[in-house]
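Moving on, here comes chain A:
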Amino acid sequence: MALKQVQTTCAYCGAGCQIMFTVDTDANKIVEAVPADGRTNAGTLCLKGHYGWDYLNDPQILTKRLRKPMIRKGGKKSPLVEVSWEEAISYVAKRLGEIKEKFGPDSIMGTGSARGAGNEANYLMQKFMRACIGTNNVDHCARI
Partner candidate 1 sequence: MKKEIGSFVVGDSTKCTGCKACELACFTVHNRKSNHLGKTVGTVTVPVTPRLFLTKFEQGCMPIQCKHCEDAPCLNACTKGAISRIDHQVIVDAEKCIGCKDCMQACPFGAIALLPYARDGRLVGQAMSSEPKVFASKCDLCEGIEGGPACVRVCPHQALRLVDPEAEREEKNIRAAEALLLTKNWR
Partner candidate 2 sequence: MNYFVKGNPDLCIGCRTCMIGCVVAHEGKHIFEVDPDSYSFNPKLHMVKTANLSVPVQCKHCENPACMAVCPVGAISQKDHCIVIDTEKCMGCKSCMDACPFGAINMTVQTGKFQADGTEKKVANKCDLCYGFSGGPACVRVCPTEALTLVTEDELGDAMERKRAEAARNAYLETHPQE
């Protein structure tokens, strides 16, 4: 069992707690999470920090982890069909392109994410909406 230690920021809430994880790199599994001495948390964690990483194990409790791109090929309400990334990307690009062409850039809305995705992905999302689509229609759930 090869173990490594990684410090990271907690995935939950705005407190920005630092957690030290022990990871079994052979099994690709988290072994333990202990509070690290971060600026805001100073060696403490709440229940989400201590035990909230379990979803990475995909325990099949509530919802299924998404692992393959999927398209509803028969339109709304038809079943989702697994496709390759190439197909998914070109399909999205084609449909968004058509809608932009037909109804204009302001007919497309995009969201940022206040959750796991991180700042870089949010930056790219708004850049995509603004520079590629050509609209300021981008927002996220800060209001919600």
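A quick word on the picks: all candidates are chains of the complex that A comes from, given by their letters.
Structure notes:
The rule we apply is simple: a contact is a pair of C-beta atoms (placed from the backbone, for glycine too) under 8 Å apart; a residue touches a chain by one contact, two chains touch by 3 or more; residues count from 1.
Quantities reported herein were computed from a predicted structural model and do not represent experimental measurements.
Of the numbered candidates 1 or 2, 2 is the chain that chain A touches in this complex. Residue ranges on chain A touching candidate 2, taken from their complex, read 29-32, 44-47, 50-51, 54, 57, 59-61.
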